[in-house]
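With one protein chain removed, the remaining protein chains of the complex are shown where they sit.
So, chain A:
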Amino acid sequence: MASRALYSPRHPMLKKRDSFEDILEERRHSSDLRYALRCYTPTLYKGLVPCKASMLKSIVLQSDHLQYVIKQVSSESGDSTECVAEEASLILDEMAHRLQLSTVRFFVFTLSKAFKRLFRSVCVNEEGIQRLQQAVQEHPVVLLPSHRSYMDFLMMSYLLYMYDLPLPVIAAGMDFMSMKFVGEMLRMSGAFFIRRSFGGDKLYWAVFSEYVKTMLRNGYAPIEFFLEGTRSRTCKSLTPKTGLLNIVMEPFFKGELFDVNLVPVSISYERILEESLYARELLGIPKPKESTSGLLKARRVLSEDYGSMYVYFGHPVSVRSLTEGKITRSQYNLLPRCIPQKPSADTHEFLNDTAFRLVRIQEGNMVLKPWVLIATLLLQNPDGMDLSSLAEQTDWLRHLALAFGAFLDWPDHAACSEVISCSLALHRHLLSVSAGHVQLSVTDAPQVETTPEEAVFHQAVVVLSCASYRNQILHVFLRPALLAVAMQSANSNRKDDVYNCFNFLRNMFSSEFILCPGDSVQDFEEACYLLMKRGVLQVLEHEIVMSASGHSTLAFLSSVLDPFLQGYQVVSRYLCEETNENLTEKEFIPAVRNFALKLILAGRLKCYEALSSDLQKNALAAFLRLKAVMKVKVGDQVTLKVNKIAVNSLEDTLGKSDVISHQNSWWSSMAMFEIAI
């Protein structure tokens, strides 16, 4: 039914989105305590009454699948089956949630208080909730929220409680469990914990997958997990993982369920709680281990204003309709279903493809605030901008974004300047405003003497924080921007030349952005279509020609990608110039960071984003994928073997599209053009 929703819409302007309701409105006017204690009667899947956690455990342990794996493991390892079964039971104890309504009520009470302090409003699309209510009754549901903050899953459970929907069980990383008390609290509010890596552990995998499948098959509760696997530190969506997606789809593949509904949920924040924390982490200041005392110290965050938060429940996507014509379920007919089967090549491709499309749905339903546009502009103008020109350009950018289908939440009846000053006020800690001039800058820097390195880092925190807002809108501009850069670096205007460049860039950045593998022709066409519609390009049969009015838009689009191009160049320059034979994988990030730091200090590099470990990791992944760098295992260390010729040539190709010189020129050229009209 919703399969069509998965394919990128050709007419983004026509994309219809639901309107939002502010759920805090009511909370501000009535008792939180009474609210937390109210009668909770969720709509259930086929009216099934959920079973007790202990019951669930015994179903899992008695399941044919687990029994089979236990016997297999015991015959391989020589341990007795009782021993292995005992181990499985321990794994399950460590993993299982113990959902208790009383804990949930406690959370609801405290979160009501907290949300009211943190946020001006929490907006939810109620039509999405209604669709979910419908979906929950029809088929087992899997909730797939985006992951930007710890707030995400607390908010999800809070909302589901609020709308009388069954509380989800949430796959959470094991690191939470080490938090004393809080880990247990989370467990009692429906979280279950999985180890971060258990690649080869058959028994662990069996317990884990059977646990999830049992809950799904019995329609016990919606399963919630994060496709991206972890919180995105940069606010760009991360390349999705397919392991859990496979687990929740398998009961359908094997005919144990008629259908499964996947519900992508997009959670966006006007200001992210972990904003500067993330920036520091990206700069190599390690993430503090989750601990209760750390959480208490974080109380300070409660006193600040985080603007609004938006939760958008997407259309349920039926796995059945997704698989139509792609998966032959009869491939599962010849083995007893309790025997675990590795997904076949085409299943794997399907999972990967679906995961990417789901993440794109998440991206598309993320609400963008005006600040996102402002941040984009400020990053392109490191020397600051006058308020008047900022207002003008923001307005221009707003129309461009809307034309490309951005889900922009722009206040209805407010002047542009008013909107901008509101946004600047909310994010004042990243800015300095004086005499009508706005600039990104360090505001709360200590007055004591700082070394030049420290100064660079302080500035980098601001830039990366700001970049995390710009990143939110990247998915809107990404394809046209790739085309813009491709046009600059292509040798000719011939369509296939441009396409080759486009494809090269797409490959280069496929770890950086959400680009569905195998969709390059589609993406190219989409980019052409959008830019043509905007009057920037004319796409002829064999040629792509820039329109007279197109230069400014193209220049803007290519400068959107500029930090990434520069960053990748820095990484490749490092690989060519600085590496010796035994660079280990572990040393790579700090070494590149130092290299970039030196360049910045020497004034040869202006792009602070090159310091981001995320970018460096993605660049390395790209070089590995393009076989310019190889991983070699020496002893228990992984070293990187650099093919300098290959890296050099990649850098050259990237360098062709080097747009540093164009920076800032797009706006003036547009102004000139307007005068010309």
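Please note the rule applied: contacts are C-beta pairs under 8 Å (C-beta built on N, C-alpha and C of every residue); 3 or more make two chains touch, one makes a residue touch a chain; residues count from 1.
The rule is short, and it goes like this: contacts and distances are computed from a predicted model.
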{"item": "Record-based protein name (UniProt) of the chain missing from this complex, from \"Alkylglycerone-phosphate synthase\", \"Glutathione S-transferase\", \"TATA box-binding protein-associated factor RNA polymerase I subunit A\" or \"Fructose-bisphosphate aldolase\"", "value": "\"Alkylglycerone-phosphate synthase\""}
{"item": "Residue among A:R28, A:K52, A:R329 or A:H348 that touches the chain left out of view", "value": "A:R329"}
{"item": "Residue of A:E25, A:E76, A:D93 or A:E256 touching the missing chain in the full complex", "value": "A:E256"}
{"item": "For chain A, residues in touch with the removed chain", "value": "255-256, 258, 328-330, 332-333, 336-337"}
